[in-house]
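Structure incoming, see below.
Every protein chain except one is present and positioned as in the full complex.
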Amino acid sequence: MGISKLNLLYKETVLDHAQHPRHHGKLSAATSHLELRNPTCGDVIDVQAQIEADTIVDLTFDGIGCTISQSSASMMTVALIGQSVTNARELITSFSKLTIGESISTQADESLGDAAILGTVAQFPARIKCATLPWHALDELLEKWETQK
Amino acid sequence: MGISKLNLLYKETVLDHAQHPRHHGKLSAATSHLELRNPTCGDVIDVQAQIEADTIVDLTFDGIGCTISQSSASMMTVALIGQSVTNARELITSFSKLTIGESISTQADESLGDAAILGTVAQFPARIKCATLPWHALDELLEKWETQK
Amino acid sequence: MDNGLNNSRLDFKILAQNINDEPLVYLDNAATTQKPKAVLQSIINYYEHDNANVHRGVHTLSQRSTNAFESARDKITAFINAPSRETVIYTRSTTESLNLIATSFGNLVVEAGDEIVISPMEHHSNLVPWQQLAAKKHAILKYINLTVDGELDMNHARQQITDKTKIVAITHASNVLGVVNPIQEITKLAHQHGAYMICDGAQSVPHMKVDVQLLDVDFYAFSGHKMLAPTGIGVLYGKVELLQAMQPIQFGGEMIDFVHSQSASWNELPWKFEAGTPNISGAIALGSAIDYLTNLGMQNIQNYEQKLVNYVLPKLLKIDGVTIYGPHNPTNHTGVISFNLDNLHPHDVASGLDMEGIEVRAGHHCAQPLMEYLNVAATVRASFYFYNTKADADRLVNSIQTVKEFFNNGDI
Partner (left out) sequence: MDNGLNNSRLDFKILAQNINDEPLVYLDNAATTQKPKAVLQSIINYYEHDNANVHRGVHTLSQRSTNAFESARDKITAFINAPSRETVIYTRSTTESLNLIATSFGNLVVEAGDEIVISPMEHHSNLVPWQQLAAKKHAILKYINLTVDGELDMNHARQQITDKTKIVAITHASNVLGVVNPIQEITKLAHQHGAYMICDGAQSVPHMKVDVQLLDVDFYAFSGHKMLAPTGIGVLYGKVELLQAMQPIQFGGEMIDFVHSQSASWNELPWKFEAGTPNISGAIALGSAIDYLTNLGMQNIQNYEQKLVNYVLPKLLKIDGVTIYGPHNPTNHTGVISFNLDNLHPHDVASGLDMEGIEVRAGHHCAQPLMEYLNVAATVRASFYFYNTKADADRLVNSIQTVKEFFNNGDI
């Protein structure tokens, strides 16, 4: 098969998000932020969110990572800005399911937008952690926010 | 083969020493004593020696052990009382060799007396430690004596 | 019962050999068990197809290896009904598991004047670590007495466990006496007094269904090699909030979150306690051992061993000159039977039995304080597993007679 199989993972949209990450950098109006590491490889992601009235008003990310984690982070910001915290956490669960090859509702798939494309990572088990790292970070951030509010 | 093979180990002389141990008990005139344990089984041997002018004038043993270790201790006292410390340590080495099936000089064999019979323990590897425990104890005692004199 | 439970004996090639020209009867299962073909095959399969280091690479072999290693953890989690996989930590052995608790958790909770309560039937591995902890912390090590039958005296337990007690550490099943302790009850007692309950499961997990949540113990330890798996792999279960509060005691690969030149932070549970390359093939083989045991059924194993004990214990008790330690009633007696014969030293008896092809253990069974308590220097121990048969039991009984006669009825 060889390297061409990688086309399944590194699709054009994925590369586009990696090359031109959306919502990358610091968020001055952030109400909370969370840093998460992949202890296996040392990659770091820093997620910053501005949450108001139970809604993610704005969201950015920062850090060091591979194409997949950077692209996934960019897609995540696009999908989740404007969502309620509850919806966002449900979408995070949906995304996690996609990455291990489970099916999700059409509605969730639509809401995930570009990010749904990363479902093909299920065929590259060693890279699932790369894809989910930013989403785990945001999920932890939202969980903390919920318990503190 | 079955249990009859044990006759090789539990010879009449061996049983005689176990049933009627020579020089068993405390030695009031002891100049040094040493206790050694077999950590595997908890057996304990206490060797007491009266050493004068580099000669083992008297020697006794005490403790808890199986037929082989008790019999071996008894035979040891018979063989080594009256020996110089140097000779005794050499005989201890000879006895150790016997128990792992190595040959020794005729002279050493004669000096060991009854104890030489225990050479058959070489065919019962699990019991070698039982046979050598008292001799190791005495060797340690003599080594200490030598460094302290 | 000719070939053990469900003909399982046939899965153990080692059993089909002669020892001293007599067919082997392996009755040293409390020390370690034999390994079925399926477990050995799982080791070979792993090394012939998937071997790589875990948690460390993005390549295919590393992924396969990590999956196999972690799914063995899931099997263990289910097997002992642990609430989650993060509560199941790989160690080398029961001994290492108990030392980890005594060092890390003991350090956290025990203070000068506190009491640690154990029993005289503990294996050295569930005894010396508490002695050491007590000495270091100026705490007090107390023992719960045994009844004349060798069971834990629960009345005395109620006296010994007090509000001063910080830790209670008791074995689930004795490796000498064949008794099973009422862990659920002792745990309740410990918790009523605000103490933590630690249970040594080395002799229970291989022989009965264990549910750590039902027992409600705070920690539980056991070894793979006593339950069909290879040596070098053991398990520590702990309640998640306690494990989270504890500090690791070994540092290095795997257990790291981030390392700077002058400081470091730790990975999440369960990896926080798994420093360095773990025993990957051992863990995978333990998973395969659990599959094998689950397939036989833990209740079936327990029933089968009970039947063997019902059969053999009365026969042993009838031999003139045999003294049995522990309960004489076969009901609720595990397959561990300790005895002495006449005035013979256990070594002499075991050598005699070995000549007959029967492998039993002689010694203090790493329970010297129990020997002192029983006022013996050592005992002979025969311990059964599900691949032993009534024929094995008969061979044991007959050979004890032979040994007795060889040694002139103990009059050597």
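Think of it as A, B and C in the order they're written, each chain with its own count starting at 1.
Methods note: a residue touches a chain if its C-beta (ideal position, glycine included) is under 8 Å from a C-beta of that chain, and two chains touch if they have at least 3 such contacts.
Everything numeric in this text was worked out from a predicted model, so none of it was measured.
S.K.: From the list C:Ser8, C:Thr77 or C:Ser125, pick the residue that touches the absent chain.
M.R.: Touches the omitted chain: C:Ser125.
S.K.: Of the listed residues C:Gly113, C:Gly194 or C:Gly276, which contacts the missing chain in the full complex?
M.R.: Answering carefully, the residue with contact to the hidden chain is C:Gly276.
S.K.: Of C:Leu141, C:Val240, C:Met298 or C:Val376, which one is in contact with the hidden chain?
M.R.: Going through C:Leu141, C:Val240, C:Met298 or C:Val376 one by one, C:Leu141 is the residue touching the chain not shown.
S.K.: Quickly run down the residues of subunit A that touch the omitted chain.
M.R.: 1-6, 9-10, 15, 18-19, 40-43, 64-68, 124, 126-127, 130
S.K.: List every residue of subunit C that touches the chain not included in the displayed model.
M.R.: Touching the chain left out of view, subunit C contributes residues 13-14, 17, 19-20, 24, 26, 28, 31-32, 34-35, 40, 43-44, 47-53, 56-62, 92-96, 98-99, 102-103, 120, 123-129, 131-132, 141, 143, 223, 225, 230-233, 249-253, 256, 258-264, 275-282, 347, 350-351, 353-354, 358-363, 366, 368-369, 372.
S.K.: Could you list which residues of subunit B touch the chain missing from the display?
M.R.: So the residues of subunit B touching the unseen chain are 37, 39-40, 42, 125-127.
To be clear about the criterion, only the chains that are shown with their structure count from here on.
S.K.: With centres defined as the mean C-alpha position, give me the subunit B-subunit C separation in Å.
M.R.: 37
S.K.: Counting only residues that touch at least 2 other chains, which ones in subunit B make the list?
M.R.: Correct list: empty.
S.K.: What positions in subunit C touch 2 or more of the other chains?
M.R.: none
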